[in-house]
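Contents: one structure, followed by commentary.
Every protein chain but one is kept in place in this view of the complex.
== chain A ==
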Amino acid sequence: MSFSWMAWTLPTAVFFITIFALIAAMGIWEFFSPGGGPRLGILRFETTRGDRLFVSLLGSAFIHLAWLGLGGPSLWWALALSVVYAIGVFRFV
């Protein structure tokens, strides 16, 4: 079965493997600590671990887009900023 029509590249494969690994890790976390860890953060509404991952990923996507539009094609600083942002989301949201 050929997947050449999907036009895979190594960077996009790594990107998707990372996303799926994050989701799998969340599944394992949920298995050992069920309930999703709901809490009231700075947004003043209840979020679970899954919500925080979603907010982190969505925010990171916009950080990368903003960097591309305003900064330049190199995304290492955007990646670093996204990691800091994700840590912030998991800590405070």
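Criterion: contacts are C-beta pairs under 8 Å (C-beta built on N, C-alpha and C of every residue); 3 or more make two chains touch, one makes a residue touch a chain; residues count from 1.
Quick note on the criterion: contacts and distances are computed from a predicted model.
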From the names "ABC transmembrane type-2 domain-containing protein", "Peptide/nickel transport system substrate-binding protein", "Ferredoxin--NADP reductase" or "ABC transporter permease subunit", which one matches the UniProt record for the unseen chain?
-> "ABC transporter permease subunit"
The one residue from A:Phe15, A:Trp77 or A:Phe92 touching the chain left out of view is A:Phe15
Extract the touching residues of chain A with respect to the undisplayed chain.
-> 4-9, 11-12, 15-16, 31, 34, 45-46, 54-55, 58, 61-62, 65, 68-69, 72-73, 75
